[in-house]
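Just one protein chain is left out here, and the rest sit where they should.
So, chain A:
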Amino acid sequence: MSQLYLIVQVNPDKMANTSSTRFFPFIGHWQRITLGLFLLVFVCWFFADTEVIALEPWAELGRMFTGFITPDFGATEYLLDAVWQTISFALLGICLGLLLGLPLALAYQHPLIAAICAFIRAIHEIFWALIFLQVFGLSPLTGILAIGLPYAATFARVFADILQQAPSQTLFTLPKGTDKLSALIYGRWMHMYPQIVAYIRYRFECALRSSAVLGFIGMPTLGFYLESAFRQGHYQQGGALLILFIVLIGTIRFWAKPLMLWVYLPLAVYFLPELPVFQPQLIWRFVSIDILPPMLQGQTLTTWFAVDTFIAVFDWAYELVRDQVWPGIVATLVLACCALGLTHVLTLIMLPLNTTLMMPKPVIILMRGINLILRSLPEYLLAFVFMLLLGPSMLPAIIALALHNSGLMVFLMARQSDDIIVPLTYRPRLDHYSYMVLPVIYPHFMGLLFYRFEVIIRETAILGMLGVMTLGFYVDSNFAEIRFSGALLLLMFTAGLNVLVDYTARKLLQAPRDKLQAC
């Protein structure tokens, strides 16, 4: 009776907010989200294919190990060229991304712009490249656009987020008659300049990885040779290329000084591989034939609306959704959720090992090296090694994604935890760390984790190419069978899924903003 009385008293609005907290008031907001995440991962793990198959991997792993300790730097033809093109594609891609992304950031409040950007971001660089390949052929333009376009969409979102944090008072103190552009630059951007530059620098590292990955489908970057070498078991060559790549990423701050970029940029344009003749009819062919379902190709517009054509198109789409989209989405989500959970746990374990609040300097330096390797190693390579060890289930992909992403998370989080001001009573002990440091960084940690979820979903695409039957696997199959309409339909669903995940993650994280920031 008393319960009923209570419910009647509370107005419905408030009830929605408080009903959940009433039963477990001792569980805080972030604990709730974390437990929710664990529950989700637990359910997904139950459905995931995690069978371990007993194997004899040692012969192959031995060959791999020998390759790494005796790398052969002479085995790759045009090696310096490949290194240079890796940098140059990344640089030009970032430039294009900035050119498009900066104006987009100003209009990001508009829901349509935000949706378009989320859509563009959702498609992996490799698939952008495969699309542009149809239109521009094997041209540097394909690679630069494939990096530039999704990066522009990411810049738009992140810059919009950063700009939101800029104090608006400066705008009112500017002299009368200041033009809008100056007001924007001096009144808002300059407040956030350090964050913006830091973010661009971080994205440049990402662009180098993307640039290398585009080599997998034929751009003349390091990935071109790296993929062939590992696929065909030339581990001495592969080891050398990988070492080179890791060194390239690890030394960015020495060779990519802002001033030097003005030297690199014109050189990058000048030394670009030769552009094939641009054929406008290819674009027309792509939009008027390739992207249409097979039964509409070559048909006149009037026949499209005939009933049997309509039924044929419907059947085609239905079959694709039933046989490829649906199983693809399920596998992608299951894989991504499991990887997300493991990333969460691994990052929490590695974070204390990476902060000066817990560890002495030598350990930190060692961990920095490990992080560098974890985040530079292409996931597909990690997945292949784990596949030899654990068999062809989803497990190798889960571990590979989690290792790579927790490497990145720790890299991004470690600096923040170093800057935390701790009380004088603080000692580098796990209990002190857990009570004084972790709660402060946890909201940011979760924000980053949810952003990584979007990235993980996108990255399952690459593992799809390795045979885990995610959406990426089916997209890749459609491209291999020259069925572009099918590939595009799948990409639409992939993008839609990502937009949905992005939206949900934002909703989840927005909630505490007006309530409590720390846990």
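Simple rule for what comes next: contacts are C-beta pairs under 8 Å (C-beta built on N, C-alpha and C of every residue); 3 or more make two chains touch, one makes a residue touch a chain; residues count from 1.
Note that contacts and distances are computed from a predicted model.
Enquirer: Of the options "Selenate ABC transporter substrate-binding protein", "ATP synthase subunit a", "Branched-subunit amino acid transport protein AzlD" or "Pyruvate ferredoxin oxidoreductase", which is the UniProt protein name for the chain that has been left out of view?
Expert: "Selenate ABC transporter substrate-binding protein"
Enquirer: Could you tell me which of A:Leu141, A:Ala160 or A:Ala207 touches the chain that is not displayed?
Expert: Among A:Leu141, A:Ala160 or A:Ala207, only A:Leu141 touches the chain that is not shown.
Enquirer: Looking at the whole complex, which of A:Gly28, A:Pro392 or A:Pro428 touches the chain that is not displayed?
Expert: A:Pro392
Enquirer: Pick from A:Ile217, A:Leu248, A:Val325 or A:Leu377: which residue touches the chain that isn't shown?
Expert: A:Ile217
Enquirer: Can you list, in ascending order, the chain A residues touching the missing chain?
Expert: Against the missing chain, chain A presents residues 53-57, 59-60, 75-78, 92, 95-96, 99, 133-134, 137-138, 140-141, 144, 215-218, 220, 224, 227-229, 231-234, 237, 262, 265-266, 269, 272, 274-279, 282, 294, 387-388, 391-392, 465-467, 476-477, 479-482.
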